[in-house]
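The complex appears here without one of its protein chains, the remainder shown in place.
Then we have chain A:
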Amino acid sequence: MANFILRKAEPKDVSDILRLIKELAKFEEMEDQVILTEKDLLEDGFGDHPFYHCIVAEVPKQHQSVDGHVIIGFAMYYFTYDPWIGKLLYLEDFYVMKEFRGFGIGSEILKKLSQTAVRTRCSSMHFIVAEWNKPSIEFYKRRGASDLSLEEGWRLFKIDKQNLLKMTNEE
């Protein structure tokens, strides 16, 4: 079985995209952290200035998943900026359903993303991997990715909404 297509996500795909986001979050044991809704995905991905872009992997109906899905993988990305080297492509989520792995779908998605990065003159593709996720780290390292946290000491920081509000109210 290697019959699949990759295409740009459309508004009708938001239900499947959310399902796959939750599946990936579940794998990271963070399913309860997903508060995004289909409405958010629709609003934020398909207007004049989308916050993200998405490609989906689709199989023909006769190869649907055990629970009846034909959208069986996706990648969510957006463009960022490094003031030293310019445009970058940031890969936010990248996932293929377990029963469809080992068929080269993940590799094809990554290839498509890289082509997009090169075509839009991005100098690099960035993403995050959890350090315990050894198979994924190997997958990426095999493809020439470098670990900036290890090699250059990059630490990712976050401020949540509560503290953001606190900061804006302080004088």
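Methods note: a residue touches a chain if its C-beta (ideal position, glycine included) is under 8 Å from a C-beta of that chain, and two chains touch if they have at least 3 such contacts; residues count from 1.
The rule is simple: contacts and distances are computed from a predicted model.
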Protein name, per the UniProt record, of whichever chain is missing from view ("Diamine acetyltransferase 2-like protein", "Phosphatidate cytidylyltransferase", "Kynurenine--oxoglutarate transaminase 3" or "AP-4 complex subunit beta-1"): "Diamine acetyltransferase 2-like protein"
Chain not shown, touching residues in chain A: 21, 24-25, 30, 33-36, 40, 44, 49, 51-52, 76, 78-87, 90, 92-93, 107, 110-111, 113-115, 117-118, 123-132, 137, 140, 142-150, 152-168, 170
